[in-house]
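Down below is the structure, laid out as structure tokens.
Removed: one protein chain of the complex. Kept in place: all other protein chains.
Let's turn to chain A:
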Amino acid sequence: MKRVKFGTSAAVLAFLAASPALAASDVCKGSDINILMETVPDTDALQAVKGDFEKEYGAKVNIEAVNYSLMHEKLVPSLTASTSSYDVLIVDSYWVGEFKTAGWIKDLDALIARDKVDTSLYFPALMALNGTVQGKTYMLPFWQYAMGILYRKDIVDDPAFQAAYKEQFKRDWRMPATLEEFAEVVKWAGKYKDMYGIAMAAQRADPVVMEATNYLFAEGGDFYDRTTWKPTMDTPEAAKAVTVYADLINSAAQPGALGANFDDVANTLKQGKAIFAISYLFLFPTLEDPKDSTVVGKMGFAPVPGKDSFLGAWGWAVPSNAKNPDCSWEFLKWVESKDVAYKRALAGGQPTQMWIYNDPEFIKKWPAMSQVGTALEHSKGLPIMSRSTQLVETFAEVMGSVLANNVPPATALADSQDKFGRLVKGDPLLK
């Protein structure tokens, strides 16, 4: 059945290439392009420019924007059906392995070669995370969610704050260089300013995992040894990372952090109630929005202290069961064309093409973006494996038992080794 489908698509593509009468833009005429997206600034940025595609290609772009937690469960039934309800997919970095193994996304290499799409424009780290799997290209990186320290620049730059810091720590002010130092500073600064030292998002499952993975990577820990695929959750690095995270939740975070997601982190920061957060750079447009933020012009961004930070990204893909794959591909080409990518970036998106970060107008509008290059150099994503979505759930269980049930981190992590081991068993991507 798959062969028949592939054969049909190949025949259509050959016909399109051979027929000068049928322009590329005609393949979408009268079509509906349905896309499921997350309610984040990048979706707003696409909403702002989608009219151009509709005008040029005669198609209607329908964006269904939902909360992140709903996306995976809406996509899976659609992808297992005979025809997908969504014509273009955006794939989170930790769904990549799963989607590839299940055969839900199309290999784009032939189309990229045919249409001379330049994938060298993208940050290599993002292509590796949300572009290629086992040497084949399945996605074009759409936006990155580099994480780092979001902090109150006005507070830490204040000479009085820096003098108090010097008195406390017997050194001149500096952004923390290690996770331990970060925790010390956060706790002290919160008390000194009578604010929450840090805004945190420890809601199950995605929020706590995205945040705590920064702590794990910062300490040099990881979920697996990425060559042997043996779980490494019982290491001292992992235990230390989770211990620091739990300590900050208990002693410096806003109340209800265990039930908070990144929206709550943004709200806490926007109300001027917290000094630090380890969170997403994509929160900047909302933090800088004078309509509902009290910290406009007061926020800074710095890389996560320690070894590495967590990097996430999304990629555009064409579902294997797309109604009109040629039109889906035309949309991908259009949305990632230099002009459209730049417009989206100016509208508050998080570009994945390197050249945009060298554009003076872009950096002038979003100064914090100048740090992205540094953040990407010291960051890594979750392992590309078939069950990385379940890895997130499993790590969330570990964090839950530490944070909610007060199980000692080392015990909870050691107990999880077996579960992490089962996730990679028989994985065709890791052979």
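Just so it is clear, contacts are C-beta pairs under 8 Å (C-beta built on N, C-alpha and C of every residue); 3 or more make two chains touch, one makes a residue touch a chain; residues count from 1.
Throughout what follows, contacts and distances are computed from a predicted model.
S.K.: Which listed name, "Oxidoreductase", "Sugar ABC transporter permease", "Putative tricarboxylic transport membrane protein" or "Spore germination protein KC", is the one UniProt assigns to the chain that has been left out?
M.R.: Protein name of the absent chain (UniProt record): "Sugar ABC transporter permease".
S.K.: Any idea which of A:Met147, A:Ala202, A:Val295 or A:Ile356 touches the chain not displayed?
M.R.: A:Ala202
S.K.: Just one of A:Pro124, A:Pro236 or A:Gly259 touches the chain that is missing; which is it?
M.R.: The missing chain is touched by A:Gly259.
S.K.: Of A:Asn34, A:Ser85, A:Thr101 or A:Ser251, which one is in contact with the hidden chain?
M.R.: A:Thr101
S.K.: Mind pulling the chain A residues that touch the left-out chain?
M.R.: Missing-chain contacts on chain A: residues 69, 72-73, 76, 80, 98, 101-102, 202-205, 254-260, 264, 267-268, 271, 273, 386-387, 389-390, 393, 397, 400-401, 403-405, 426.
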